[in-house]
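One protein chain omitted, others in place.
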Amino acid sequence: MRSEAAFEAWRRRTIVPVSAAALLFLAAYAWPILDPALDRHWEDLCALVLWGSWALFACDYLTRFWLAPRRVAFVRRHLFDLAIVAVPFLRPLVLLQLASVLNIMNRRVSISMRGNVARYAAAASLLVVFCAALAVLDAERGAPEATITTFTDALWWSATTVTTVGYGDMYPVTAMGRLVAIGLFIAGIALLGVVTGTLASWFVERIDASQETAAATQAQVDALTIEVRALRAELRGDVPGTEPERSPPM
Amino acid sequence: MRSEAAFEAWRRRTIVPVSAAALLFLAAYAWPILDPALDRHWEDLCALVLWGSWALFACDYLTRFWLAPRRVAFVRRHLFDLAIVAVPFLRPLVLLQLASVLNIMNRRVSISMRGNVARYAAAASLLVVFCAALAVLDAERGAPEATITTFTDALWWSATTVTTVGYGDMYPVTAMGRLVAIGLFIAGIALLGVVTGTLASWFVERIDASQETAAATQAQVDALTIEVRALRAELRGDVPGTEPERSPPM
Amino acid sequence: MRSEAAFEAWRRRTIVPVSAAALLFLAAYAWPILDPALDRHWEDLCALVLWGSWALFACDYLTRFWLAPRRVAFVRRHLFDLAIVAVPFLRPLVLLQLASVLNIMNRRVSISMRGNVARYAAAASLLVVFCAALAVLDAERGAPEATITTFTDALWWSATTVTTVGYGDMYPVTAMGRLVAIGLFIAGIALLGVVTGTLASWFVERIDASQETAAATQAQVDALTIEVRALRAELRGDVPGTEPERSPPM
Partner (left out) sequence: MRSEAAFEAWRRRTIVPVSAAALLFLAAYAWPILDPALDRHWEDLCALVLWGSWALFACDYLTRFWLAPRRVAFVRRHLFDLAIVAVPFLRPLVLLQLASVLNIMNRRVSISMRGNVARYAAAASLLVVFCAALAVLDAERGAPEATITTFTDALWWSATTVTTVGYGDMYPVTAMGRLVAIGLFIAGIALLGVVTGTLASWFVERIDASQETAAATQAQVDALTIEVRALRAELRGDVPGTEPERSPPM
């Protein structure tokens, strides 16, 4: 039962339902925040969907834990997943579930090429900006001195923050809003790092490639040199009696 | 007709007229914004030039699409061009045409050397800062609580934003102005990435170069070693009886 | 006495007591700032602990200086330690002692793997943000126009600053607070550099790794070529009659 094959099979088979649950989760999280005058009935439904998707994530985690060939390694490699499942289900902390969505994107895309890294970073940035706007709006809306009161404002604040521009025309004033902001700061630094790192590695690669070519040429010259030397040695060695012009080897 | 040669020939032959159209486009976009008291007559002329250059870009895109050997690859590689042509021709979205100017710069300069990358990044930054200032001024000028009301202010705001400094003495308040700002944020992060990436690759190259030298020396030592071994083998095997002038090589 | 072995032995034996002193130091520095209504009695105790840990750091430095095989190199490599010991023991400058804590972390963790660099940078950032918040609160609290008056505010300011977001809703107004802020700016740039550098080197390595594989393959082809050549040479040269005691070269 605890085999690599069973683990992989489960992972592959659950990609679609878990992705769907993550999308439902996002929708159910966003709706009551975007429409504060939402009917009580619908609000309850959203809460239900949140609980349901959480339960699904938890089941998925526990099954994967059960099937994992090396459980300690599994836990260490999937700390985000653990946080999603273990965190008490308070309203604003639900945002941590966002990690599961990113995780699922991660699962679907193999990050082995630079193009994929860039595309993943762009998609993750958009998702993070959108969710941070939701969370900060949820946290700030009720505060007396809040500057972020509409979703448009929240999106604008989120964009100015993740790029580390920080005009200061809007900023969170509640503790929860500030926690969201700090998460966004970290995402912003990571974003900068990914953009710069990708470009830097691209430049380095281009230069390395041209150096590789040069090195290859040099190697061929070396090979030729060796050949010529061998030929000379042969010529010298073949006629042992005469001993002609034994010029010193280079 | 759909050959690589025909495609390249078209591309080469259209560089001059398309560049001219892009410059005309920029001028016709900038003029009514910089001079709000412009005569109605001239304003109409500018609109005509904008429409004309858009038509020219569209024709160029369609012809290149027609001539492209692999059309799907062409569309995927020229999404910016597609955006320019497909976008509804509303006033502030016209800025997307800016992409075509950058594109043309890109077409003229082969980005194969770091010096070119740096020069292209500098020119593109200046152009982006200038156009963002125009667009934000166009969007903000009429807004009741606007802080950006003159072109000097707009340029200053643009410079503080693209470098991610973001003082917050000026910031857009309209939705369109904020969209322009978000475009500028992205340009700013890209600029940071290019500067850092160029410098990093330069440092890496310098260090690699010195390591290359070391490696080359080592290679020569190896070559010498092989020579010496060969000589020893020769001396041992070739002339077993006489043993002549066994002078050390090198 | 002045041997590498004695120096290393001292270093290893003092890690635990010096770490403990650094922790005590941090606690004794933080307490009176976090609780301004602290009893006089306890405040004196904290001052005593600060003095005590300073004395311990000084003793440790002097002993290491004494044992160092090359004293000039030791002083040049441990300028931070020197600053800790030499700086006059004024209240806010005590923060420089923070360097000793970072130093001790540095001593415990060998920064030879990227994972370690990342973990060290994360821990150092948290520590720097925490201590800068303490120091700025200590400096600003009494100022007439101060915007940073509670520890929560100070932490928030510290986080916005180290990530170079800089909203400007809070900023230091005293000279000492600004000095702390400048230290934090430098830490922020270093943090950005470490994050970007780590990611860039990771990307470069991934690409290099794939190039290495290609190079290895090429090397094997080269080896094969050499073999084939050798075989040809053998077939051509090697059929004399006798072939005597050809002892292996090398």
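Annotations
Think of it as A, B and C in the order they're written, each chain with its own count starting at 1.
The rule is simple: a residue touches a chain if its C-beta (ideal position, glycine included) is under 8 Å from a C-beta of that chain, and two chains touch if they have at least 3 such contacts.
Here the structure is a predicted model, which means the values were calculated and not measured.
Of the listed positions C:Ala47, C:Val117 or C:Ala143, the one in contact with the omitted chain in the full complex is C:Val117.
Of B:Trp31, B:Tyr120, B:Phe151 or B:Trp202, it is B:Trp202 that touches the chain left out of the display.
Contact between chain C and the unshown chain involves residues 112, 114, 117, 161, 164-168, 171, 175, 178, 181-182, 185-186, 188-190, 192-194, 196-198, 200-201, 204-205, 208, 212, 219, 223, 226-227, 230, 234, 238-239, 243, 246, 248-250. Looking at chain B, the residues touching the absent chain are 152, 156, 159-160, 163-169, 191-192, 195-196, 198-204, 206-208, 211, 222. Take chain A: the residues that touch the chain left off the picture are 164, 166-168, 196-197, 200, 204.
As a working rule, only the chains that are shown with their structure count from here on.
The greatest centre-to-centre gap from chain C, using C-alpha centroids, is found for B. By the residue-number overlap criterion, the interface of chain A with chain C counts as different, with under half of its numbers used by both chains.
Computed centre separation for the pair chain B/chain C is 37 angstrom, with centres defined by C-alpha atoms.
Annotation for chain B: residues 164, 166-168, 196-197, 200, 204 touch two or more other chains.
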